[in-house]
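Missing here: one protein chain of the complex. Every other protein chain is in place.
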Amino acid sequence: MDNKRAGSMTALAVVLLALATLPGWAQTAYRAPRMADGHPNLNGIWQTLNTANWDLRGHAAAMGRVVALGSEDAMPPGLGVIVDGDEIPYLPAAEAKRKQNYENRLKDDPEVKCYLPGVPRATYMPYPFQIVQSTKTIMFSYEYAGGVRVINMDKPTKSPADSWMGWSNGHWEGDTLVIDVTGFNEDTWFDRVGDYHSDSLHVVERYTPRSAETLTYEATIEDPKVFSRPWKISMPLYRHVEKNAQLLEFKCVEFVEELLYGPLRKHPRNDNP
Amino acid sequence: MRRKWMVAAAAAGFLAMGLPVWAHHAFAAEFDADKPLKLQGTVTKWELVNPHSWIHLDVKGPDGKVTEWMIEGGSPNSLFRLGFTKDALPPGSEIVVEGYAAKDGSPRAVGASLTFKDGKKLFLSSSAANGAAPGTDEK
Amino acid sequence: MRQHPFRTLVCAAMGCAVIFLLSAPAIGQTPGSVTKTAAAAKVSENKAWTAPHLPDGTPDLQGVWSNATNIPLEKPRQAAPARPGAYTNRQANGDLVLHYDNAQFGLDRSRNVVAEDTREYLVTTPDGHIPALVPEAQKRIAERAAFTRDHQWDGPETRPLGEQCIMWPNEGPPMLSEGYNSNLQIAQGPGYVAIMQEMIHDVRIIPTDGRPHIASDIRQWFGNSTGHWEGNTLVVDTTNFTDKVAFQRASENLHVIERITRVADDKIQYEFTVEDPHTWAEPWGAKIFWEKESTPIYEYACHEGNYGMRNNLSARRAMERKAEEAAKKEAK
Partner (left out) sequence: MRMSALVVTAALLAAFPASSQTPLAATKVQTANTRWTVPRTADGQPDLQGVWTNTTITPLERPAELGTKAFFTPEEAAQYEKKTVASQTGDRRDGGPEVDVGRSYNEFWRDRGTKVVGDRRTSLVVDPPDGRVPALTPEAQKRVSETAAMMRAHSTDGPEYRNLWERCLTRGLPMLPGPYNNDFQIVQAPGYVAILHEMIHDVRIIPLDGRPHVTQNIRQWMGDGRGHWEGDTLVVETTNFSEKTNFRGANANMHLIERFTRVPRGDPV
């Protein structure tokens, strides 16, 4: 075998290794370890391995938004996470608004401005989050922008006002943690291509253990002002199994100050790419 | 239980700490003490956002022209704890604002005193002081 | 408004409450030893009460707590003035204070009194004062103050961290009363304790599995905390701060030890010790009681609604333009 071919062999070996480790998707009945109260133990640091934050729909790779960033800003391809068809059922006027969001996405995506991501986007941001669960309390702490939710597991309560991360009431259905989220403002998006909602958004999330290191996450999304019917996304969540895994600070506010307030400086900078 | 409403003792602590002002930012930097104003208008929107809430107010000038003012108020979280919700100040409410205009000349002001037309203070109710939060219950 | 020279500038931007509370002592004060002191806090103790535990045996600190207090951190330097009347936002001459009505917005801090805690100050040094700054710290702080004086209006980075919505000055660690929305929630998972503070929705997730601190080149606003249980007390050790840390103008070498103990169903005793040889000659600490809060934590999404930053900078630029025009006129 000549050198040229040896190089090819190396490349193939890498591919082969990747193939050998691809997880099977088929779900078998799995019984999760329990908390003292008998409910599944969802504690851990979780993260998705998908590109839903770029586009919930299936999408090929595409050029990014900032030329200077080259391939670092390119959109990674993804199979899509929408269940039953690959479309979001926008009402006609809402579809037009989504297109406008897409055109203005560099300026208008709340993620660009380090705003809290809302739900379900917080789940599939490319950052980990931690579930802190005791027999009394369930807290979701997200690394991105320090987002946080405490799930009310008692009698459902109502939000006093609209908020970024919504108002979460939870309950168990068998092994599934079901969280009903309302009380959203209209300022968050679902992804970087302008998929959006109004303040009538209602999200029902379902977290189901599927193996020791994975959960199945589903979210049903309803918003009569924007969508003609409810629709659903589904994806696995993977556990960070590193022994020293922990969330670190991603307080992105200071990274966007130039973007948001730069022109108001005493000496505006002229070297922004 | 909780915290006691001990005005006298508390006020002592107040002075000891030398604080008439406690806020997210410097009021004097944003608003102009030399531009006191009194506005009467119709609420169009109440932004219950942190760190400060903002009341959007349509104010009709002497020439009949309507200007939308934005009035800065306190953190909404404390209002939630007093039992107020977003329904407490619906669009269309007529209110009177005494305050100070923004230094940069835009139609913004800090709402030092907010009252309804009859002089009753906004957000103040006798039940508000006891710490109950009725707004957080279902219905 | 009474202002200490060091605090003048920060006061201008932030309001003076906490700054005053935490202000540095006059130079030359004899610092006390932390270990020898324990300011008496007359919080009633129920002898029959036993601390609640989680099913796995760890003490249960969970719930929403308020650490609001207006007991000063240090012993007041001057005798407390005569007690004034109820809160008002009118000055003696009837003019409004340049501020919204605190009582109206539920921000009247006169409510922040922990029942039965009648102490005069929170620190546990024998003289009631924070130890003196070491010369290195005096120099560092003076330089920082001079920089702030010249550049505080230049842009967002030179505004106070609270105005930037990065962190509230008292969020710590150590954690002190924030002035308003001084609420925090504790949630416990197996092997860690999460403490969420309402202000800026900041969460500290503290592992209690004996792991070491993260690499020393990772520096964070809240440092890096590790915890362990000593009896019913959660002991939290925090290092790895940034050099921009706000607590008492300490350096990045700040080392904080917090001791959190539930002392009643509705009360937590929170003690801390801080040391930083680059700032203070000796370690010092304080004790604060937290009371159970009946409402949930509400979202404090500071940055998203931060009109204040934009308005402040824009007001400053408007003033500068005005001054420039005036100067031009003068010149003519």
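A few points about this structure:
Going in written order, the chains are labelled A, B and C, and every chain counts its residues from 1.
Convention: contacts are C-beta pairs under 8 Å (C-beta built on N, C-alpha and C of every residue); 3 or more make two chains touch, one makes a residue touch a chain.
Computed from a predicted structure; not experimentally measured.
The chain not displayed here makes contact, within the full complex, with A.
Only one residue from A:37, A:73 or A:86 touches the chain missing from this view: A:86. For the chain left out of this panel, the touching residue among A:58, A:224 or A:268 is A:58.
Hidden from this view is one chain, which touches chain A at 1, 4-5, 8-9, 11-12, 15-16, 19-20, 57-60, 77, 79-80, 86.
Here, only the chains that are shown with their structure count from here on.
With centres taken as mean Cα positions, chain C sits 33 Å from chain A.
The distance from the centre of chain A to the centre of chain B, with each centre set as the mean of the Cα atoms, comes to 36 Å. Between chain B and chain C, the centres computed from C-alpha atoms are 25 Å apart.
Among the residues of chain C, those touching two or more other chains are numbered 153, 165, 296, 298-299, 301, 304, 309, 314, 316-317. In chain B, the residues touching two or more other chains are 76, 80, 133, 136. Chain B makes touch with chain C in their complex at residues 1-31, 33, 36, 47, 49-54, 70, 72-82, 98-100, 102-106, 108, 110-114, 121-124, 128, 131-133, 136. Interface residues of chain A, counted against chain C in their complex, comprise 35-37, 41, 43, 114-116, 130-139, 141, 145-148, 150, 152, 157, 160, 163-165, 187, 243-244, 246-249, 251, 253-254, 257-258, 260-262, 264-267. Residue ranges of chain B in contact with chain A, taken from their complex: 48, 76, 80, 84-86, 133, 135-139.
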